[in-house]
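Note that this complex is displayed minus one protein chain, with the remaining chains in position.
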Amino acid sequence: MIEQLIFYVFALVLLFSATMVITVRNPVHAALFLVLAFFNSAVLWVMAGAEFLGIVLVLVYVGAVMVLFLFVVMMLDLNLSQLREGFMKHFYIGVPFAVVMAVQMLLVVGSGLFAPETLPEARMPIPEDVGNTALLGSVLYTVYVYPFELAAVILLVAIIAAIMLTLRRREGTRHQDPGKQVRVRKADRLRVVNIPSARRQSEQE
Amino acid sequence: MTNEAFETPNLLLALPEIWLLAMACVVLVVDLFSNDRDHGPAFWLTQVTLLGGIIITVSTQWGVDATTFSGTYVADSLGALLKIGILVLAFLGFAYSRDYMRDRGILKGEYYMLGLFAVLGMMVTVSAGNLLSLYLGVELMSLSLYALVAIDRDSSRASEAAMKYFVLGALASGMLLYGMSMLYGVTGTLDLGEITAAAAELDDRRFLFLFGLVFMMVGVAFKFGAVPFHMWVPDVYHGAPTPVTLMIATASKVAAVGLFLRLIGEGLLPLLESWQHMVVLLAVLSLLIGNTVALVQTNIKRMLAYSTFNHVGFILMGFVAGTPEGYAASVFYALTYAFTVAATFGVVLLLARKGFEADHITDLKGLNDRSPLFAFVVLILMISLTGIPGTVGFYAKWMVLKSVVEAGFVWLAVLAVIGAVVGAFYYLRLVRYCYFDKAEGEGPQPTGSGGFQAVLAANGLLVLVAGIFPGTLVAVCLAAFL
Partner (left out) sequence: MLENYLPILLFIIVGLGVGVVLLAAGFILGPRKPSEEKLSPYECGFEAFEDSRMRFDVRYYLVAILFIIFDLEIAFLFPWAIVLDEIGLFGFASMGVFLAILLIGFLYEWKKGALEWE
């Protein structure tokens, strides 16, 4: 009972924030609403028993991906009035398509073929005493070791691609190199110049 | 709670992939610490890796039929054959591209690293026994290719191509993944073997299963570049640096054949009558669009992009029958087509020089006067792509048509033959330019190192030899399915 109440509260907030993501004018606000949406869906996942996924959603999406989103939004300096130009022109073409697609979806979902009872019994029911994270761990590093290592390779490719595409050397920037600073010797920086004394000059005067 | 089903995997069975991964890391580290401006160590190590991969694949996987890593990896003759094809094509691609990349200032170590990782992804795809490894293989391949398309980051055309490729490719991956999740929801397993067994005894849940099948078919068709999921192909072929186009046009097509066969051709064979008509539709549309639009192209890369649809149509036709002979015909077609197209791009790369792309069809005018050898190579390639009897392209088309007719789609075979006749126009036009037209002005000279020219000539002549003695390769393709 209480659980259902909590579910509906978070589900409502999720729907609200998801709607706001696509309707607010300011892209930064949209990104922040997306954070809220992610957070609420994480709660729903945890309630559905997908504990690990919920935590990862908060950790990776809320913690990191959304930061990236915000950076990108701020980097692009979006001009919203330009983006919205031509909206009404395409609106009339878009609406019929949207209606057709919505009807199609309703027909498919409403056909009862997606009802829970048509789905097969879970082959690996979740035991009461073990957490979802531990269950994942017990197969991820042994049975699914091959996909697991492939995930590492994909991350490696992401590192290489990101650096290759965005890293640029800039000319004329000044930056510290602590190693060089430490290695420097007195002889490199200090030159003792023997300047002849100025006395003779004053004597001549 | 420890999983009793787990047994320590036999790493030796997956040796080609392990070798490639290890060597890709070696290339990465060696290139990081070498000061060679031409990235010579990376180049040579890459070629050694690919050749070593071929040897390892032949010696450890041909004729084997086993799984390892708890069923996520399949080592069999089909996988071995496709992997050898991929490795050879990648070898050719790297061999042809050095001068081109150097001239444009985009010869970077990353070209070799990402290329090797793309090859690794293709190899993983064609020997996947599980939806997870299949999907990760496709993603590894696609991600590396997206980045490779954008490797010339100061070129706005390449950036645009990469962006289109990335957005549409990500959409296709999403479709593929959604379809897979449906399959998982219905069967409760990720193992392709178990899914095949479940597909054979479907009853009330058939609809959901088909729903997943449709989405997966869309995803696979995207990766193939089959019409109507082809929008990215011309722009990517045109915008990407030619060596990257070569890799997308050749090796990734072979990987797409593997993806189709693992996921649908063999994985969902019990549902043949459900997906047969989808494949027929894709094939017909590809044949129609490919041939008509290719006629009016004046850029060789764009022309090859549109004519790819024609060949994709043929490859898909081989799948229609759902028989081992049909699949063998498709594999034969894909391998020989990719080999031929690799040489065609090789010629484009050969004629290109600093600041000049040589990708306009009139650039081939009078090639016979400048280089009789490579004019002859172009002649071989074009008549093979056309499918004139006596060439390897003819045998490939003939095998595919035979399997289609046996499956009862005579009209499809007739349509394909008409398409091939239309295709003759734009392929033979290039031959006419080479032999019967005079160059406008100087005309691009063949450039490139001796090794490049030797490999390219060998590639072209091998196409000729394969046309005269196709028996061995046909037998190998058939053996992969029996």
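Quick notes on this structure:
Chains: A and B, in written order; residue numbering restarts at 1 for each.
One rule holds in what follows: a residue touches a chain if its C-beta (ideal position, glycine included) is under 8 Å from a C-beta of that chain, and two chains touch if they have at least 3 such contacts.
Since the structure is predicted, the reported quantities are computational estimates derived from the model, not experimental observations.
Touch with the chain that is not drawn comes from one residue among A:95, A:108 or A:159, which is A:159. Mapped onto subunit B, contacts with the missing chain fall at residues 1-2, 8, 21, 25, 28-29, 32-33. For subunit A, the list of residues touching the undisplayed chain reads 3, 6, 46-47, 49, 51-52, 55-56, 59-60, 63-65, 67-68, 71-72, 74-77, 128, 131, 133-134, 136-138, 140-142, 145, 148-149, 151-153, 155-156, 158-160, 162-163, 166-167, 169-170, 173, 175.
Everything below uses one rule, namely that only the chains that are shown with their structure count from here on.
Centre-to-centre separation between subunit A and subunit B, using Cα means, comes to 32 Å. The residues of subunit A lying in touch with subunit B in their complex are 108, 113-114, 118-124, 130, 134-135, 138-139, 142-147, 150-151, 153-154, 156-158, 160-161, 164-165. By the touch criterion stated above, subunit B contacts subunit A in their complex at residues 1-3, 5-6, 9, 14, 21, 28, 69-70, 72-73, 108, 110, 113-114, 117, 120, 124, 130, 132-133, 136-137, 139-140, 143-144, 146-147, 150-151, 153, 185-189, 204-205, 207-208, 211.
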